[in-house]
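After the structure tokens below, expect a handful of questions from me.
One protein chain is absent from this view; the other protein chains keep their places.
Moving on to chain A:
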């Protein structure tokens, strides 16, 4: 899988899905008051799912490195975005929407980190439950 062309193909599929999902959410969750709800939803959900994919789904379903590259670097990497977050932040600052700016910054900064931590615990809990179930199955 070290061939660049192959990598490009898998990232092409992944990035197309991820970025258009984010774009779709920005259209669906378009607010009248200018609050960037779409970016927020994409970023927070992506921050939760990525550690779960890497630390649980990858082992649980024996995903190949191609599939992991497509899903993590491709889909989730393009689904979440940092640049749009900075643009949204500056826009809220320029338009003087201080309350929105405060809420958006707080939820993005604290929420993203918190959900990534939660994603790790979620993965560990699921992995442990699978292990316990296998142990029980063997004893019966």
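To be clear about the criterion, a residue touches a chain if its C-beta (ideal position, glycine included) is under 8 Å from a C-beta of that chain, and two chains touch if they have at least 3 such contacts; residues count from 1.
The definition used in the following text is that contacts and distances are computed from a predicted model.
Matching "NADH-quinone oxidoreductase subunit M", "Electron transfer flavoprotein subunit alpha", "Fluoride-specific ion channel FluC" or "Branched-chain amino acid ABC transporter permease" against the UniProt entry of the left-out chain gives the name "Fluoride-specific ion channel FluC". Across the interface with the omitted chain, chain A contributes residues 7-8, 11-12, 14-16, 18-20, 22-24, 26, 43, 46-47, 49-51, 54, 69, 73-74, 76-87, 89-90, 109, 112-113, 115-117, 119-120.
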